[in-house]
Structure formats: C-alpha cells, structure tokens
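A single protein chain has been omitted; all remaining protein chains appear in their positions.
To keep things simple, chains are lettered A, B and C as they appear, and every chain counts its residues starting from 1.
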Amino acid sequence: MAEANKDDVLNRGAADAASYGTVLGADELILNMGPQHPATHGVLRVKLKLDGERVIGSECVIGYLHRGVEKIAEHRSYQQFAPYVDRMDYVAAVSNGLGYCEAVEKLLGVEAPPRAKVIRTILTELQRIASHLVWLGTHALDIGALTPLFYCFREREEILKIFEKYCGARLTTHAFRIGGLQYDAYDTLEKDVERFCKDFDGRVDEYEALLTQNRIWLGRTQGVGVLTAEDAIALGATGPVLRASGVKWDIRKVFPYAAYANYQFEIPTGKRGDTYDRYMVRMEEMRQSRLICLQAIESIPAGPILGKVGKVLKPPPGEVYHSVEAPKGELGYYIVSDGSVQPYRVRIRPPSFVNLETFDKMVRGHLVADVVAIIGTLDIVLGEVDR
Amino acid sequence: MHLLDKALFYVFAGVAVISAVLVVTRRNAVHSAIFLITALLATAGIFLQLQAEFLFIVQVILYAGGIMVLFVFVIMLVNLDVALRQVQFNRQKWVAGIVVLALAAQLGLVIWTAGRIPGAGPGPNAAASPAPAPQLQPNAEMVARSLFGPYVLPLEIASVLLLVAMIGAVVMAKRKV
Amino acid sequence: MQELVHGLTQFARMNAGPLAFAVVLVALLPLMAGYLVLLERKIMADMQVRLGPMRVGPHGLLQPIADALKLLIKEDIIPENADLLVFWVAPATSVMAAMTALAAIAFGPGLQVARDLNVGILFVVGVSSLGIFGIVLGGWASNSHYSLLGALRSSAQLVSYETAAGMAMVSGLLLAGTLQIRGIVEAQRGHWWFICYAPVGFFTYLVASVAETNRAPFDLPEAESELVAGYMTEYSGFRWALYFLSEYTNMIVVASVATTLFLGGWLRPFASVRWLGFLDYLPPLLMLAVTAYCLVRVPQQPVAVQKWFLLAVAGCCALGAGMLAAPLALAPAKPYFAAVHGCFWFLLKVSAYIYVFLWLRFTLPRYRFDQLMRLGWQFLIPVSIVNVLGLGVALALADRWPLWASLAVTTLATLLIAAYLVRAGGRSTGEPAAAGKA
Partner (left out) sequence: MIPIGHYLFLSLALFIIGVIGVLTRRNVIIILMSIELILNAVNINLVAFARLFGDVAGQVFAIFIITDAAAEAAVGLGIIIAFFRNRETVLSDEMDMLKW
C-alpha cells in the first residue's frame, strides 16, 4: 500500500495544481481564440478572459468576413441583388433566397403561384435539413466525435444533389426568382425527395444512436450554456436557440409564409435551454422538416411557376419587413423602396448575428472546452454575422 | 565485462556530477529541473549497476517520473520572467562556499583515510576488495521480503507520513485556507 | 583502451541477438508507426463510409512513406522566444522514453532487446512514464498559451491515470506472482488468460491506457477544436514527426503491456489444450490467404507500378507464411517454433488491442478536463484499488474455495462498488456549475 499512497501524494498535488489553472489566480489571462482557430467556424474571433481555465468574460470580435452586402444592395436592381443574399448564410442559401424573394414580392404586392410556393417549401425544408446536418456534424466534431460529420455529409450530399438537379448549383443555389420560380420542378423531384425522406428517418436515428444517450455527450452538453427563456427573449434570440429555452415561437406557425399553412408539423421545444436541449430541438426539427417534405410532395399543384411580375421591377415607394424561419432563426429583410429600380435601403436581420449576442451570457463561468461547445451550439455562420 | 561495468559506472558518475553542478548553477529553474532529472536518471543507472533493480525502477518511476513532474509543474505555475533577471545567488554565497568546501575536505579526508585505519571499514586504499559480495537476486522479492518482514513498522509509519504529507499539500495548495 | 575495445566486442558477441533485434526494432519502428497511421485512417474511413487514402500506391499503401518524406523536408519553424535547448530536447525525450520502454517488451519468447530484468514489466511502465517530460517541456518551451495549457493538461492527465493503470497492472501481477515478463506470460499457459480472472483489472487498464496515450476520448491535450494541437502546436516538420512517432510507439507499448499481462502474451489461445493444437496451423494459413488476396487483386491495378508493389506485398506475405510454416514442417527449424509463432500471436493480440483504441476514437466524443479528472480520481482509481483488494482476498480464499468461486464473488463485489461510484458520479455531474466552482 505504501506504493499506492506515495503515488497518491504526487498525483494529488499535480491534479490540484492543474485544476487551479496556469496562473494561480494571481491575475487574469486573456486568451485569444481565432480568427484562425479550428473551432470558431470561420473567422470569429473571441477574446476570452480566463481565470485558470474558467471563462470570466468574453468579447466577440466580428467583421472579418464583412463584404458590405447591405450596401451593395443599394447599387443593384432587385433581381441583381438576389444572388448576393445566397452568400450570407452560405450553408442555407435557399432559405436566404426565399426570404428576400418574398420580401420583394410583398413590396411589389404580387404573390407567387401555388405551385411555386409548394416547391419553394420543399426546397427550403430540404435546406433546413442540410443546414442542420452541417451544424450537427461540426458541433459533434468540436466536442470530439469524429464520425457523425461524415454521416451527416453523406445525407447532405443527397440534398445537394437534388438542388443540383433542380437548378444546377449546389451551394449558392439562387433557386428562386422574385415572383415565383425560374425553373420548374424536374421530372423526378418528387421521387428523389421521397427516396431521401424514406432513408432519412433511419439516418437520424443513427446519429442519435451515436450521441443522444452517450454519457460523454451528455456530460459535455447538459447544463452547458444555459439560456433562460427571459434572457433569450431579451437578447432577441430566435430559432432553435430560442425554442430550446422553452419558447414556442416559429415564424412558420406565427406568420405562415410560402405553403406552410397547409401542412401539419410540430414545433419542438426544450426545457432547460442548455446545449443538449438545442441539440434535441434541432434533431427533432430535422424530423419535422422531413414530414413537411413528405406532405408537400404528395400534392404539388399544377399551374404556372412565375407570378405576374415585369422584366423591370419598380416597386412603389414604401417599406416592408418580411421574415422567414431560416434554419438559424428569424431571417428578416427590411426593404425601403424609393420607387426606382434599386432599393433605397436593405437591412437584413441575420439570425446568427443576433443569436451571437447570447454568447457572453452562455459562456460565463464555463471552461474553455465549453466555449467550443457553445459556439457550436449557436450554429452561427460568419458570412451571415458579418454580411 | 568487468571493464564495461567500470566504464558504465564512470559514465553515470560523470553525468550525475556534471548535471548536479548544472542544477545549482542554471539561471532558469526549468533547466535546473531538466538537469536534476538527468542526475537522478544517472543515479538510477548506478543503482542498476549495483544490482539494485527494484530501487532503480523506484527511482525512475517515483523520483524522475513522479516527484520531478511535480517540480516541473510547480515551476511552470510560478514561472516568472522577473525571476530570471534577478540576482540568482544570495549575499552569503562566498562564506557559504568556503564553509562547504571545508566540509567537503573534511568528509573527503575521512573517506580517504578510512581504509588505512585497521578495522575502520573499506576505503579506496583498502588492500583488496572484500570477499565477493553475495548476490542480491532476485532483487524485487528480497526487497519485498524485508519491507514486509522486519521493516513492516517503518513501512507503515512511512505510509502515515505520506498520508500526512498528502493532507498537508492539499491544505497548503488550496486557494483559500 | 584496447581492453575497453576488447570488452565492447566481447559484449557485442555475447549479445549479438538482442543487439540485432534492437537495430531491427529501431529501424522498423518508424515504419510500423507510419503504417499504424495508415491503418488508423483506413479503419476510420471504413467506419465513416469512405475510402481513406487511395492515391499513393494500391489502396494507399505507400502513403506513410510519402507522409514521412513530406515531414522530413518540411520547413522547421522555431517560434521566437522559444527556449531553444528545451525545444530541441523535448521531442527527443518523448521518443527515447517510448523506444526504451519498447526495448523491454518481449514480442515472443526471447524476442526481447533488454535482458529480462527482475522488474521487467515495471521497467516498461517506469520508462514510458518519462515520456511526460517531453510533453511538458515541449509545451513550455514553445512559449505559447495553447502549448502550455496543453502541456499542463497532459501532464496532469498522465500522472493521474498512471496511478489507475498501475493499480490495474497490480491485479495482473498478483495473479502471476512475478514481475518478470517471461514469468507473467508462462503463468498464463496452464490457466486461462488473466483477463478471465481479472476482467475489472483489464477494463481499468484499458481505460487508463487510452488516457495515458492521449487518445480519444481522452485526447484533451491535443484537442484540436480547443487547443489547436496542444503541446505540439508550435512544432513542425521532423520534430513534430518525433512526437507523432512517440505517441504511436506508446500505443504499441501499452498494448504490449496489456497483452503480456492480461491476454496471454505470446501464447496461442488455449496454449495448454492439446486437442486445439491445430490452431498452430492457423497463422501460416492466414498469411497464405492474404497472399492469395493480393495476387487476385494484382490484375485489377491500373498502373504497372502498383502491380509490382502489390506483388511485393504478396511476396512478403508468402515469406511470412513460409516462416510460420517452416517450424511446423521442417525438422531443423523446429527450435524456432516458439519465437516465430509467439511473435505472430503477440502482434495479433497487440493489433486487436490497438483496434479497440481506434474504435473508441471514432465513436466517442471528447471528455472535458474536469470530467476527465473526475473520472480518473473518483471512479477509475477507487475501482482499481478495490479490484486489487478483492483479488487479494480471492487469492487468499483460494485455499478453501475453488478459485473461480472466490474470484466470482470478489469481482461481483467490485462491480457493485463500481456501479455505486457511477451513480454517485452521475449525481455530481448533474450539477456541472457547482462542480465547476471547485
């Protein structure tokens, strides 16, 4: 036993010293994460004020990917600007496009034909699944699970193939046009979507088998980055971040757009607002999106795909705010028209940017390792944050 | 083999002494620690050469692998760049040096002359090495037998000492006492 | 001087076998580590529905060599204000510790570089524990926050889990009654392997060894998403390759220790069961099967070079098959039976153990540092200590009861305590904020 005791003495000391951190609390350590850091999902820079390994303050430095999207809009015609919005949240380009097109349609006072609306819904929901898949893969990777990433990208590939067949592009699709669609659905779209949906349910179960009940996963996500409903509302969080805190708020239900009013689906919510709840909410959202797709392909109405819009768009002077439920949250477009062919001002409410506001609240008191999990759970895309 | 044995001893002894000198002369505590590790490992080599295999491994695991890790750890925790620029030796260094050298001369003389005094024990000048020493093999078993045989009480006291030290270290290192 | 030279030659002549084996080992180790990496990538690819490296050589078989060349000719970057001496010494320390530990491992009866010391298995553990200095000093010398944090985490982790690993090893040693590697293996000849007697010990050793080699899910020191690459962040080129080499060598070392202690070392399964003797014919047949597979694949290779390379692989396998078959068939080769077949079985078991490592890595997320420490101190160490106590009791009771009964009782008791600890740990992790305040 003497040997064991001896070891205990040594180890005890070492372990204690480690948990006290590097600086013994003598002063605070400023750790700079990013903009070149594997876990900041792009070019986010986080300045962390550390006490040992414990975060006592944080500051997000953004703007490394700023391209002046909103300013560009003021010098492009309405149609010309449409491809630019694809480049904001580049993992969910279709959703961006939908929001912009519908906003301009609202401004013009036209409406897309029913067929266009249904196809828009299908593609947007597929895009939601794809975006959540990217989130799940990278989030799991940040927490150290390598394999889900590849499974997720396997399924995402199927979705991107559908996009490619539909419009020729995979990532920045520019799938919709103001007033409806440019391309009609290709012949086997329903079949492709159906096949994907049929496989997909089992695939989500597969991801859950890897993570949901995993002790390590639970330990890394439960109780980490808790955001209460009040805080979430006060900070303007939307999307899964808000819903995981227990607030049942989804633009698709509250202000239905496209063809969502026709379909049955649930809005999953969490209870505690921690990283695990956000994970569960997004997993359930993928399932719900799949259900929406299945309902939508059952009856795609026939008819035209483009509403009555002219070649040159000249909306009457005025302003409009229209928002859609993008995968990351409420994506809003506030467009002011002065009656000319170019918008006077386009203001975009990016969900990632607003959700990032909650970061500091979530991260305080946690360890450096949790910072990574919290950045991951926010599901931010820096293209959208910086615009 | 005899000669190789000798060569090994001198190599290990040389490494140990040189590293020991470097331990007390280096400015940077991390360097000191590295050289202390070297010195300890060289000593471990000497233990092996003395057929103390179990002690050799205890030295490697506990001294080099355990205690020194603790040292390196603490040095990194308290490593101040300021400390590097300060004067490394205290004011009494000359007095201390002279006293220590006197002590060294005294002890050296004792060891040197010990062999000449009849019956006072072995020394370098002892006429011949004593009768070939009995084997210390199998070493681990022998050490274990005497540790848990005649020396079981000291062993238990040592464990209590370690327990006390453990508690003491925890109390000391705690942020708020 | 002449005498010294004479002594040295004498020494060399007397220890020609081990010396040659040492040279072979040192020469082959980088290759082995390289192919271990390839294997890891291939297994990972297999689990992740993809192909893995396929470009360099057939099925990417030459990838490790290409990687090694790349690393060798890469620019060697040394950060400003780095402590040069320590920066240079650290990776070398890691590799030296790992290789020295490997030297004491017996790959088969007599297939060992070092003399089978009286403290054999302890030597392996002790020397490999010195590798920690390479990590700590490397992290410190890099003069970077990430490196230092990685190094501190790493050393705390290694020191903590070494205790658990040590206690787990004690359970095997109790059964063997000796520290000598040969003795440990031979003690398992007449019995079942020790894994059957001390399953809890094996399990704790498995977990602790994963943590000790800094592999996932305990790969915090090099957690890519948090600390970039931990203590290796500032290293590049050859020095980085040395760290890599030491990591994979350490994997081989811990796998070898586990094989020796719990999996019967170089013995074939059921070594003492006479009627299972036909298992001796398995190794050459297996090698022949691999040869045949390679030969079948040859015509399908698109490039002539790849064909030749695959033929060479087939030739090597055939040679291996021949070497394994010779002691069975030819009388003059009979004395080498134990060594050759022992080596085969040993490497097979080591590979299986390493496969579990890789499997874990691709399946599990990563622990957080405080969780890792809690797992080590509040679960693994108590369980392993209880296990040792239980095993001691079982062996003491073995005079009166049948061994299996006493072992079953004590193992059950240990598992009960483990279950209790898991539940207690679950309760304390339920409130991570409070745990964080410690």
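Simple rule for what comes next: contacts are C-beta pairs under 8 Å (C-beta built on N, C-alpha and C of every residue); 3 or more make two chains touch, one makes a residue touch a chain.
These numbers come from a predicted model, not from an experiment.
Q: For review purposes, identify every residue of chain B that touches the missing chain, sorted by number.
A: Interface with the chain not displayed, on the chain B side: 5-6, 9, 13, 16-17, 20-21, 23-24, 29, 32-33, 36, 39-40, 43, 46-47, 50-52, 54-55, 58-59, 62-63, 66-67, 70-71, 74-75, 77-78, 80, 83, 86-93, 96-97, 99-101, 103-104, 107-108, 111-112, 115, 122-126, 129-130, 132-136, 139, 142-143, 145-147, 151, 154, 158, 161-162, 164-166, 168-173, 175, 177.
Heads up, the rule we're going with is that only the chains that are shown with their structure count from here on.
Q: Using mean CA coordinates as chain centres, what's the chain A-chain C distance in Å?
A: So the centroids are 42 Å from each other.
Q: Counting only residues that touch at least 2 other chains, which ones in chain C make the list?
A: Counting only residues that touch two or more other chains, chain C contributes 148, 152, 155-156, 159, 162.
Q: Two or more other chains touching the same residue: where does that happen in chain A?
A: 7-8, 10-11, 14, 17-18, 22
Q: In their complex, what parts of chain C are in touch with chain B?
A: Where chain C meets chain B, its residues are 3-4, 6-8, 10-11, 83, 85-86, 89, 117-119, 122-123, 125-127, 129-130, 132-133, 136-137, 140, 148, 151-152, 155-156, 159, 162, 179.
Q: Considering the complex alone, what residue numbers of chain C touch chain A?
A: My answer: residues 44, 47-50, 145, 148-149, 152-153, 155-156, 159-160, 162-163, 166-167, 216-217, 219-220, 223-228, 361-371, 373, 376-377, 385, 429-433, 436, 438.
Q: In their shared complex, at which residues does chain A touch chain C?
A: Those in contact with chain C are residues 3-4, 7-8, 10-11, 14-15, 17-19, 22, 29, 31, 37-39, 53-54, 140-147, 149-151, 154, 210-211, 214, 216-217, 219-220, 222-224, 365-372.
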